[in-house]
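Shown here: the complex without one of its protein chains, the others still in place.
All chains are identified by letter, namely A, B and C, in their written order; residue positions are counted from 1 within each chain.
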Amino acid sequence: MSVFVDGSTRVIVQGITGGEGKFHTEGMIEYGTNVVAGAVPGRGGQEVAGVPVYDTVTEAAEAEAADASVVFVPPAFAADALFEGLDSPLDLVVAITEGIPTQDMARVNKRLSEVDTRLIGPNCPGIITPGEAKLGILPGNVFEAGNVGLVSRSGTLTYQVVSNLTDRGLGQTTAIGIGGDPIIGTDFVDALAAFEDDPGTEAVVMCGEIGGEDEEQAAEYIAEGMSTPVVGFIAGRTAPPGKRMGHAGAIVSGSGTGTAESKIEALGEAGVPVGDTPEEVADSVEDLL
Amino acid sequence: MSVFVDGSTRVIVQGITGGEGKFHTEGMIEYGTNVVAGAVPGRGGQEVAGVPVYDTVTEAAEAEAADASVVFVPPAFAADALFEGLDSPLDLVVAITEGIPTQDMARVNKRLSEVDTRLIGPNCPGIITPGEAKLGILPGNVFEAGNVGLVSRSGTLTYQVVSNLTDRGLGQTTAIGIGGDPIIGTDFVDALAAFEDDPGTEAVVMCGEIGGEDEEQAAEYIAEGMSTPVVGFIAGRTAPPGKRMGHAGAIVSGSGTGTAESKIEALGEAGVPVGDTPEEVADSVEDLL
Amino acid sequence: MRLHEYQAKEIFADAGLPVPDADLADTVGDAVVAAERIGYPVAIKAQVHVGGRGKAGGIELAESEEEAREAAESILGMDLKGYTVNRVLVEAAVDFVDELYVGITMDRGAGRPVAMVSTRGGVDIEEVAAESPEDITREGVDPAFGLHPYQARRAVYGAGVAREVAHDVAGVLTTLYDLWNARDATEAEINPLMITSDEAVVAADAVMNVDDDALFRQPDLEAMETDSYEDDLERKAGEYGFDYVRLDGDVGIIGNGAGLVMTTLDLVDYYGGEPANFLDIGGGAQADRVANALDMVFSDPNVEAVVFNIFGGITRGDEVARGINDALERFDEIPKEVVVRLAGTNAEEGMEILNTDLVEVEGTLEDAVRRAVENAEEVSA
Partner (left out) sequence: MRLHEYQAKEIFADAGLPVPDADLADTVGDAVVAAERIGYPVAIKAQVHVGGRGKAGGIELAESEEEAREAAESILGMDLKGYTVNRVLVEAAVDFVDELYVGITMDRGAGRPVAMVSTRGGVDIEEVAAESPEDITREGVDPAFGLHPYQARRAVYGAGVAREVAHDVAGVLTTLYDLWNARDATEAEINPLMITSDEAVVAADAVMNVDDDALFRQPDLEAMETDSYEDDLERKAGEYGFDYVRLDGDVGIIGNGAGLVMTTLDLVDYYGGEPANFLDIGGGAQADRVANALDMVFSDPNVEAVVFNIFGGITRGDEVARGINDALERFDEIPKEVVVRLAGTNAEEGMEILNTDLVEVEGTLEDAVRRAVENAEEVSA
């Protein structure tokens, strides 16, 4: 079982003709993802990686009966690409693009509240259901099918934690990189709720980091009676206030909100074991299953 | 019985310190309307027509437990006043103001889709539940309590038709002037549905006019099985195409849409008797009751 | 408010839209000078508010100085569907391979703007809309966001615009929307948007109508000269601040409130008469407004009888009655018989005040209209 994507998901790549778009489309297809179309204005009628390209997402979605898109469009044009994805008959839009202006994302966020389409990202590695489909740039070989759900604000940290799990034979139902930006589509609570609903997911690993209050909200959600057990990890314990740690979202504000302590404490109060190291996370998952 | 307003409706007047606002506030109070506050920026703490004035609608609504407002704010500031009314804890906003730019109303219309508050108008005479409350500028003495609902795009035509009814002892539950502008809040279908739900309303008079397709949509609604009988009247049979007849909304487009013929035909097909004169309308209502 | 082509094109050009090189001319000499500067061929186009100018002879192509002179001579001063042509736009003629339509208007039913694109440009778009609506692609616009670039692209590709020019046409549509929005337009259209053999796009015509209710915040547009009144009476009505439409009949109609005035027109027709006009004097009824309204209908030589129908809400019947008396007392002889019907606020007082030496009085709308129709018939008989 899985959440959001599986082998039957029919995927459009927005920005398939760009360098990154083409490279990762090939990677997704190689992994077995059902990539059915690309969408790039002015490139309709061409073919990339064996996939037909359309001028608009709507046209691609209708012609190929697609239900998801992955966005590799450069930051200056990415918000428009997201609006386009959200205004097409798709269930899911996964935004890989890094560096989208925050005000653009606030407008996209407003639009999100009006539509049923799910957005994952931006500035995220994507989503993978091991052995079935990956939408994004995650290295497929790290993942293995199993019964652990994973949701993370980070890319490479996800790979690290997953490899600690996989090394012990703890495979994954689905792993979701929700992205490190201040404004994102799917958040921890959304992902936890989906994993809770998935009968195949028997434990969830949640990798948070400093900045914002998403982890605290997730802790609240868990405390209110989430049935699937959760193991946590929080990056940025040593981050000083006021310094942006790479991700635009990873900053401890001067007034002390968004600290690792606050997040670890909140998760702890919700009964979530929080690992000090990725190994400890794997230990806890192993204990739970 | 009545729709939307009755004697218990607690009313704010937006723009109460202006000439029109003050004059009609006095008229509303004289009629028995429960006017509880005015709202005018910078005039908080004053009193007009014996009613306390607040700087913001939110403050007025909270302090006086209001549930409706009437807007007499001049056109240049009216859209902002409507946004304010829609963003306050009110069930109903009645916009009397004439001459609000259409693009402003398109933005208000967008906002309307996001909130639960009902808007009546703009460019309308308001709404009256005879003997209980009037919100707007309608001449109360023309109306009489009874069991006929009335909804109209026009002001003085409403008074004419109502007087034809009242002269025969056919009183009204509620009369609603929905306004003559191209973009309005409550439309015919909304009003018909409310009258249908009102056990006190035994027949509805609907006064339409040329322009737009609201009457055709109302005919469709009626044809789909509206239980309360409806009598129609359509003004503008003699209007030439392309000429705006006073109301910004009353124009037969060059391509022939919005004609009186189309509306009369649609209503006829829905089984609605359409009077050639206001007297005939009253005749039909009398026949029905 | 309806802008002239040359005014709309100036605004379009300021916004970066591609328009042909052009000069405005109000004499034949200036037109020829303009044509010489621009180079041939030029189009010489009457600047009046008339649809189908081309068919009516209001647009001519000139390949030489002589042709330019002839064209300017034939167009300047001509009568085009009732308008006298006082100005022509002399414009570089575009050598096109394709003609598109792009436009923005308010979708009244949806209560939001709509952007439209069609590859059937250069013809009457309302005909296309009526006969083959599928030939026009439409994008509803959320006015809070404006027209998204992807929507402009979707409309353009959806309409089947050639891929080579699609990007530029989408850019034109986006700019047109921004202009429509910024200038409080009701319509902004380019028909045709020409595509040249070297894949350039050019706005060969330009339409922009502006919301009268928004002119208070578009002072530069409000200040623009227009001749959108069809005749002197409509211009006069504009000066008086009346909503007025002139019609072909002989029963002059004055009333308050658009719906009621329309109904009065309809009743004139219903009782066998012919309405001469729509005249809404609006709320309130000071004596001078009443006098102005009477002046309006008396100034129409077609008018043989007048019906004055007021249903007072805000408007008070006694005030109207006094206004009517005052206005009519100024005449030595009242030009046409006036039938007055007052109802609503202070109607009874009004009826008593009315000087029945000057007017006829009726108690109901129906009776008043019938009487006026009869009066008109008597005069015509």
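The rule is simple: a contact is a pair of C-beta atoms (placed from the backbone, for glycine too) under 8 Å apart; a residue touches a chain by one contact, two chains touch by 3 or more.
Please read all numbers here as calculations on a predicted model, not as lab measurements.
The undisplayed chain touches these shown chains across the complete complex, A, B, C. Annotation: of B:G19, B:G42 or B:G225, B:G42 touches the absent chain (contact as defined above). Set against the missing chain, the residues A:G212, A:G232 or A:P273 yield one that touches it, A:G212. In the complete complex, the residue from A:K22, A:R118 or A:H247 that touches the missing chain is A:H247. Although one chain is not shown, part of chain B still touches it, namely residues 41-42, 44-45, 55-59, 77, 80-81, 83-84, 87, 107, 111.
On the side of chain C, touch with the chain left out of the figure occurs at residues 142, 144-145.
Within the entire complex, the positions of chain A that touch the omitted partner chain are 75-76, 99-107, 109-111, 125, 137-139, 141-142, 152-160, 163, 180, 182-183, 207, 209-210, 212-213, 233, 235-240, 243-250, 253-256, 260, 276-279.
The definition used in the following text is that only the chains that are shown with their structure count from here on.
Chain contacts in this assembly form an open path, with each chain touching only its neighbours along a single line. Distance between chain B and chain C, defined via averaged C-alpha coordinates, is recorded as 28 Å.
The distance from the centre of chain A to the centre of chain C, with each centre set as the mean of the Cα atoms, comes to 55 Å. Averaging Cα coordinates per chain places chain A and chain B 49 Å apart.
With touch defined as above, chain A holds no residue shared between interfaces to two or more other chains.
Residue positions of chain C touching 2 or more other chains: none.
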